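Heads up, one of the protein chains got dropped from this complex, but the rest are sitting where they should.
So, chain A:
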Amino acid sequence: MAEKRNRKQAWMYPIVGALLAMLVAQGCRKETPMPEPEPSGPEPYTLAIPSHFPPSEPAADNPLTVRGVELGRKLFYEGLLSANGNVSCATCHRQELAFSDGVAIATHGVSGRPLERHVPVLFNLAWASSGLFWDGGSKNLESQAFGPLTHADEMGMDLGLLETRLRESADYPKLFSDAFSDGITAANVAKALAQFQRTLVSGNSRYDRYTLDGAGPSALNETELHGLSLVRQKCGGCHSGELFTDNSFHNNGIDDDFSDDSHEWIHRGRYRITFDPMDLGAFKTPSLRNVMVSAPYMHDGRFATIEGVLDHYASGIKDSEVTDRLLYQRDGKPGIPMSGDEKEAIVAFLHTLTDEAFLGDRDFANPNNTKK
């Protein structure tokens, strides 16, 4: 109690002070001229949210600004952020692949050594409220950026050197001071990257246009509609809602042995964050959006094709204590039965979730290559 009160009082000083300043300014206008009007803050960036999407909670500590997003975009494609000057975020997160990289396990970090997990897609991150990485260990995009920047097998960068390099560059000092009052700092690199990534909204696929407009040129055909209802029914427990993910963690039955404790428990999924035995082998549900361009699949990229994924759900579910119960039939057998036709319909529908406008959006492309 007492402590709270003290805090509150400490807060009041600036407020009282500001009030005073106003009073003074008004009461003695002749002697004390009105203060210069406050420069009207940095221009905010308004995130265009598709009308059928859920609301997204803005990041209170790092509001989107036009300059911040622009800087973040440039940094996302910037090789200077890596030890050898050649690896940027976009080396592993390629726009045309929904910001994934097309291989099971990447070896294109500064060390050339294989990474421990598959590169995930990056979009609709403004809704990623339950943490980042496949196990959700990182709490927000701001902190997450320090992972790839410093990881020896990703960008291997020393944050002090990062600041020095940016300060010595031709463009960055101005770009940073335009975007942030305190200019170039490692924290502002992360903030700008986070801002840019929050603008990566994908919600303009054929499915979306159909959802918003109904009939018309985007209308789904019968097979696709059948696929839609099958996905809602069989997959919607986890790949739910308009984001096609519940942003939650499940064991989807790809493994039943979690004894491998190498690499600081990387194979144990969400368990290494929560230490809850029921989280063994649980990973974050990826969105089904753009899934037809983001193969291979799962946290280790083990399935090369979508057919492989569907076969897994139909007949490959491993039965263990921690396998999610949604993956069982009424009679208790593991697996989501799907006929050949049903699988085809599902794949046909998944194609309608490919957002060509997003994959080719110049606002998200390398600013050094494209005209704005």
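Heads up, the rule we're going with is that a residue touches a chain if its C-beta (ideal position, glycine included) is under 8 Å from a C-beta of that chain, and two chains touch if they have at least 3 such contacts; residues count from 1.
Just so it is clear, contacts and distances are computed from a predicted model.
Within the choices "Copper-binding protein MbnP-like domain-containing protein", "Xylose transport system permease protein XylH", "Ferredoxin" or "Electron transfer flavoprotein subunit beta", the name that UniProt assigns to the complex's undisplayed chain is "Copper-binding protein MbnP-like domain-containing protein".
If you put the hidden chain back, the residue from A:Glu78, A:Asp101 or A:Glu142 that touches it is A:Glu142.
Residue A:Ala152 is the one among A:Ala48, A:Ala152, A:Ala219 or A:Ala357 that touches the chain not shown.
When the full complex is taken into account, the listed residue touching the unshown chain is A:Ala187, out of A:Leu47, A:Ala187, A:Leu212 or A:Leu225. Interface residues of chain A facing the missing partner chain: 2-3, 5-7, 9-10, 12-13, 16-17, 19-20, 23-24, 27-28, 31, 61-62, 83, 133, 135, 137-140, 142-144, 146-147, 150-152, 156-161, 186-188, 190-191, 194, 261, 264-266, 272-273, 275.
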